[in-house]
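Shown next, in structure tokens, is the structure this report addresses.
The complex appears here without one of its protein chains, the remainder shown in place.
== chain A ==
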Amino acid sequence: MNRMRRPLRIAGAMALALGVAGVLPAHAEEDGRRVIDKKCASCHLENGKLTRIPEIRKTPEGWDMTVVRMGVWHKVELTPDERRAVVKYLADRQGLAPSESAPFRFLTERRPNMQDAPPDEELAQMCGRCHSYGRVALQRRDENEWRKLMHTHLGQFPSAEYSALGRDRNWWEIARDKLPAKLAGLYPKNTDAWRDWSRAKHRPAAGRWVVAGERPGWGRYTGTMTAKAKGKDRYEVSYELRFGAGNTVRGQGDAVIYTGYEWRGSAQIGNEDTRSIFALSEDGSRIGGRWFLKGADEIGASFEAVRADKATKNALVSVNPQMLRAGETVELTLAGAGLDAKIDLGPGVEVVEWLDKSAEELKVRVKVASDAPQGVRKLSVGGRESERTLAVYRQIDSVRVEPAFGVARVGGGTNPPMTAQFDAVAFLDGADGKPGTDDDIRLGSVPATWSTEPFNERAKHDEDLKFAGHMEPHGQFLPSFAGPNPARRGLNNVGNLAVVATVADGGRSLNAKGQLVVTVQRWNPTPLR
């Protein structure tokens, strides 16, 4: 069964080698349709009509994985330009509408430590045990085409029905007889959403954008991004990101827009080689998503942007800090586009001094009344209510480690280690006065000191703490090398650890625990896991 893994591994390596589909600068732009006629039609043409290909809709990553597989399985040789062209062509014409891809953006954006939630147990078992469920849910086919996928799946990966995750059921019979209709019901080829989106004209991304986000371990940032058109759907992009006093990073790169809204970029930001996976909002006024390091996609930052043009009025993208303690007087910075110097921060939070007023940044000193109501409030700028929020608290009631369950992977050989970044998040107890319940109110990330402990008796006995790696001061766990480690036969350097955050709140100290599993390498780093 080792052998069965091999094609996937190659596919993954190829996908990585070329980065996110289509982000490299497009010199000598290929015509995607010509590539299909030249390279795909030798098998996918019957009676003058293309087979299979027109029956499917996918994300850019989905199409890219398909193209890579055709190379690995059927020796279809495409130049990098041809590969980009065919992915662009297909993603534009047979993509997903924004509303269709929205539930699984965390997967597209490669957010670490996420678990997707399949709609039922059968789909969780049949699909989500071996790969993300989102990989399935980001495709659209009719029943017959879903059935063909099942045949391809077992035909190409015949060990599926023998594997530990597939052999507890009649995998093939369920895949063949039950899933096609079910998946076609959930993810049909023809939808109103796609019909409307594919007919509509979409706003280009060119222009200046005010941006903000948070990079776990580094903190929040604001800044600007400028996209300059250099051909259809292609942009030259520059960034200036301010993480705080004295920590401004600048960057330069490229981006391609697929399907009218799927932004895929690459940029050198500071000294880091990054990839960005964003989505334009349907009206083209905002961009949201995540950027991450090339080759270490677990390290990255959230990203939000508002278009900074004359038409934009009071579009807020960031408020910093997000948490205000009752009774204190603090400086508050609001970033956005077309901002009027007129803000309403809710009851008990008064502006006592204006420090700076510009269309893209409002800086004020605010006094938070000692009796200001606790909790999360929306705020408004220029009379327009924003989605951005501000939290008021008297004291932090509890802290949680996020992710509550994190995974790191040992590294070595051809596989770099996968680190795990943790964040300490402050909460209020909410109406019930109890921590850890559904009505807890999330205040935001807070600085913490970090440590690790054995998660349980077994981990203590096996000395996981000694072997698995170490925690950096900013909450990033760096795993050990893969091994072999003669001192730990059968375990090498894996481990099961508790991650402890200690947060100071005034004179108090709060603790929170998360779990970190340091596990084996992943050999098939596909763009969609």
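Just so we're on the same page, contacts are C-beta pairs under 8 Å (C-beta built on N, C-alpha and C of every residue); 3 or more make two chains touch, one makes a residue touch a chain; residues count from 1.
Heads up, the rule we're going with is that contacts and distances are computed from a predicted model.
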Listed names "Tricarboxylate transporter", "Aspartate carbamoyltransferase", "Quinohemoprotein amine dehydrogenase subunit beta" or "Putative ABC transport system ATP-binding protein", with the criterion being the UniProt name of the chain not displayed: "Quinohemoprotein amine dehydrogenase subunit beta"
Residue among A:111, A:131, A:148 or A:182 that touches the chain left out of view: A:148
Absent-chain contact - pick from A:44, A:182 or A:442: A:44
Sole residue of A:162, A:405 or A:523 that reaches the chain not shown, by the stated touch rule: A:162
Interface residues of chain A (partner: the chain not displayed): 1-3, 43-44, 46, 51-52, 148, 150-152, 154-156, 158-159, 161-162, 164, 167-168, 170, 172, 176, 489-490
